[in-house]
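Of the protein chains in this complex, all but one are displayed in their positions.
Lettered A, B and C in written order, each chain numbered from 1.
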Amino acid sequence: MSPIQGLRPEKLRELVLLILIALVLIVFSSVIENYLNARLFNRVSASVALMAVLAIGQTMVVLTRNIDLSVGSIVGFTAYFVGHQLSQYGDMHPMLAIFLAVGVGTLMGGINGILVAYCRIPSIIVTLGTMALYRTLLVEYSDAQTVLTVNLPRWLLDLPSLNLISFDRLHLRVLVVGMIVVVVLFQIVLKYTSFGRKLYAIGSNPEAAKMAGFANQRMVLTAFLLCGALAGLTGFMFLARFGNITVVAGIGFELKSVAAVVVGGVNIFGGSGSAFGAFLGAVLIDLLENSLIRWLQISEFWRDALLGLLILISVATDSVIMKRFQLYWARKQARSSPET
Amino acid sequence: TVAKKGMKADLVLMPKFLGILVFDQANQGAQEAHKELQNPGKLEFLGPTPENSVAGQIEILTTATTQGQDGIMISNNAGDQIAPAAKSARDKGMTVVTWDSPIPSAEGEQLFIAQVDFNETGTVMADMALNIMGDAGGDFAVLSASPDAANQNAWIAAMKEALKAPKYSALNLVDVVYGDDQSEKSYNQALALVDKYPKLKLIMAPTTVGIAASAKAMQDEGLCGQVKTSGLGLPAEMVSYTLNDCAPEFALWSFVDLGYLSYYATYLIATGQMEGIPGETFKAGRMGYYTVEKDPTRAEGLRVLMGPFTVYDKSNVEAASK
Amino acid sequence: MMNVWKYLRSWEGFLCLVLILTISVNAVNSDAFLSIDNQINLFTLSIEKVIIALIMAFIIINAEIDLSVASMMGLAACALGWLVDAGASMPTALATCLLIGMLGGLFNGFWVTFMNLPSLVVTLAMLIGFRGLARVLVEDRSIRVFPSWFEELGQQPILGPLPLAVIIFFLLLILAVVVLRFTGFGRYVYVIGINKEMARYSGINVNAVKLILFTLAGLISALAGILFAARLGSVRGDMGLGFELDIITMVLLGGVSIFGGSGSIYGVILSILIVLYLRNGMSLSNITGHLQTGVIGLLLISSAMVPNLKTYWESLQASRSK
Partner (left out) sequence: MTQALKEVSLELFPGEIHALVGENGAGKSTLIKILTGIQQPDDGEMIFSGNGVQLSSSQEAQALGIAAIYQEPMVFPDLDVAENIFISHRTRGIWVQWKKMYEDAHKILSDLGMILDVRAPASGLTLASQQAVEIAKAISLNVKVLIMDEPTASLSNHEVEQLFKVARKLKQENVAVLFISHRLDEVFEIADRITVLRDGEHISTRSVEEFSREQLIREMVGREVDQFYATRQKKNYGKRVLSVKNLSKEAVFSGIEFDLHEGEVLGFAGLVGSRRTDVGLALFGIQPNDSGVIELDGQNVSIRSPQAAQNLGIAYMTEDRRKLGLAMPLSITSNITLPALKRYLGRLGLIQTESEKSTAEEFKNRLQIKTPNLSHEVGKLSGGNQQKVMFSKWLNTQPKVFILDEPTRGIDVGAKAEVHNMIRELADQGMAILCISSDLPEVLAMSDRVLVMREGRQMGILDGPQATQESIMSLAMGELQETA
């Protein structure tokens, strides 16, 4: 019995990512002074909160063999929309504001979903289109005005620095806790509910899923709805964290979320991956980015060049290890094949 | 020259991109002047999207030439890359005036309406830094827009120049980073600066997006006591940070006035009432008299200097933010 | 007669119809539209994207994607500026840039073929990576060092009213049509796009074909970057930022299936014309910025719906006739 026995592919992926994250921490703590401290945790956790939530939404869609490139625009729009409402109706209940953000996001995700699932247009085309459309909507709606921090209610401004628990200087922010809740919730949904498993099935072999009588279209729509909802939630977090919202809010988030998802080991062709993996992917990328920024030896300009390469290497590492793993399964299978 | 009203000129006002408050304010100013001068022609406010700013600006300029517009006012985001298009617009007899951000080489540009003197910007920033950090001085860093923003680059260069004076010898500029005029990026960059330079005392952000993001980042992390923010900002966006001492001092000029002045200058040149040569003086409506001069901050090119800077602090920021 | 009818109902027929519609509306809307100048201009303004769209069509038909083209374009342009700035002769610099393009493409291809990573992932990483390298080369500068012949080549017409880039495009277009449609290589591109395992089992060297395609994509992106540098006369780190999505939009609108295996250059050229004419028409009617992008987005989605509507319509007809 090898120790690897019983490890499902997702588990292994997650393990590999954890090792990679540890590796990054070790390497950078040897080149950056004062690197491993509470501050690093606070920074990375706070900024990863947004990207992880978004990446999990993206995961839902990617699992079904689709992609959502409009999430950046959804984040921007909901952030602006909710910010605008809050500036006008400052006494709005916080819960209502969150619902509003999630609701608007869901609506936008729903439009994507209907076009993909029921009008049978490839998701990349639909969301490439809605990426532009939602952004246009934002610009038209905003009329070049900016959501200003001053007009936002106090509770919202205090939200990003609100700690749920603190150990010494290590803070667990409320937004971070919100993100953790999302990760755990979606991890459970994907792993332990038939709905989640069917999402995998649809991505793994859509034709077979149809034959098996799954409501493919409804499932894909649901995936997009969830993705939209999480993008809306991210929009709200975006608003809370950055306060000043202009029309460029969230530009580039779509590619970032896709990057987090693929680094997190979610197969871009659907069918495999996990919410936890996507979360780890977001952490890894954010950690790399953060560390590269802080590395004195490296100029501002080298950062992106290195980041691209490191993303590539981490994906490749994952893929190489997974291949070994597959080989291992094959051998094991060969050993236990028809014993007659 | 005092402008003759009612002459026809179709004009275009082009911001760096659409959706940013300050450019909209400039448009307000230009519209005001447009009405005032009773121009029977049209004033269009046309701009690209932020993602497509450079190519978009060139495209709009070229299309304006094709349409036979009489003049265009550009807040240039494309550096010298817009020069070929500007030159061919000039060849077709169009008036090309820049505002806010010039064409560095001045090729294809007739006149630059400078909001403030770019060298002065450097001094103003250095002064604010000195004011905030005190005579003891210390480390500070710059959080700029994108590495390609010509006016920001010019201001930073001017500031570096100014810092050479003995008065500022205690100030130590440690780094220049870029937030691409996106809130999220600027916010993260500001925090990274604090982590990277433990002794940092000030973040100087010569961009309205950057300064607001930086101030908010410091406030959220409870760092306002340690690291201050300064730079160029809108009073409406900065008022709370100034009052709670996260950003005790910052500066800006009026974008409404900038649009207003640019319109006057362009109208006069496009209608042939002014040539646009050094020494010419014209009256820009409510703002009074201005003179065309050689731009001392660039090798080539002419400018009209608007000025002045308004430096905001606790005493005046609330009034200005209304 | 039958054939005409059949053609009209095909994808290309539909695009043709949209194109004719766009042209007529534009022509009615603006006098300037049909002028030779405008026609050349609207091509020239997007010529780099259009050139890359040709090779992108090959790649998408091959069931891959290359998101790094625009970054490569920027990298090549910046490398050119950097090299000339550092004293290299023009021919050396140009050759080096093309070589950089090939190597970059080969690099992408290596990860896609030998490491078996999805091209979306590889090229997404290099979208960041190549852009980063471009930044490393020029930092916050705008480099303007090209000899005048080079700028003229990029800006002046050399054959009738046609500038060099447009001529290169037409040559590449013919080449692309011939290669994809009539050569063995083109057949391989399709077959691999349909099912690459099956292609391998048929003795086709799948990796070689893919490597060639990615290398070509790098090469052509570099070429486009050089043309871009010549047209704009100077280089900056943000050149071509975000072009990849426009390019992919053009290809997909042209009826190339994102899942590979189908589509034609003919459809792509029609969609290129539609996008260019539509943008130009809107610009001439002073619709800029996000509205323009929004309209293109809407067109992309609605045009993808047409084939589905068609099948729906046909099944409706069938059930009615029964």
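Assume contacts are C-beta pairs under 8 Å (C-beta built on N, C-alpha and C of every residue); 3 or more make two chains touch, one makes a residue touch a chain.
Keep in mind the model is a prediction, meaning the values are calculated, not measured.
For the chain omitted from this view, which of the shown chains does it touch?
The chain that is not shown touches these displayed chains: A, C.
Which residue among A:13, A:84, A:173 or A:198 touches the omitted chain?
A:198
Would you mind spotting which of C:33, C:190, C:214 or C:277 touches the chain that isn't drawn?
C:190
Can you list where chain A touches the absent chain?
Per the touch rule, chain A residues meeting the hidden chain are 6, 8-9, 191-198, 200-201, 203-205, 207-215, 267, 270-272, 326-327, 329-334, 336-340.
Please output the residues of chain C touching the missing chain, sorted low to high.
178, 182-185, 187-188, 190-191, 194-195, 197-205, 261-262, 322
One rule holds for everything that comes next: only the chains that are shown with their structure count from here on.
Can you name the chain that lies farthest from chain A, using the mean of each chain's Cα atoms as its centre?
B
Consider the two chain pairs A-C and B-C; indicate the one with the greater count of contacting C-beta pairs.
Answer to which pair has more contacts is A-C.
So the centre of each chain is just the mean of its C-alpha atoms; given that, what is the distance between chain B and chain C in Å?
35
Quick check: what residues of chain B touch more than one other chain, meaning two or more?
Correct list: 18-19, 49, 51, 147, 176, 178.
Which chain A residues touch at least two other chains?
If we look for residues of chain A contacting two or more partner chains, we find 135, 139, 247, 301.
What does chain A use to touch chain B in their complex?
Contacts found on chain A: 34, 39-40, 42-43, 47, 135, 139, 142, 144-146, 148-150, 160-161, 238, 241-252, 290, 293-294, 296, 300-301.
Taking the complex as given, what residues does chain B use to touch chain A?
18-21, 23-24, 49-51, 147, 175-178, 181-184, 187-189, 191-192, 195-196, 198, 209, 212-213, 216, 219-222, 236-237, 239-240, 321
Enumerate the contact residues on chain B facing chain C in the complex.
Where chain B meets chain C, its residues are 17-19, 44, 46-49, 51-52, 54-56, 58-60, 62-63, 66-68, 78-84, 104-105, 146-148, 150, 153, 176, 178.
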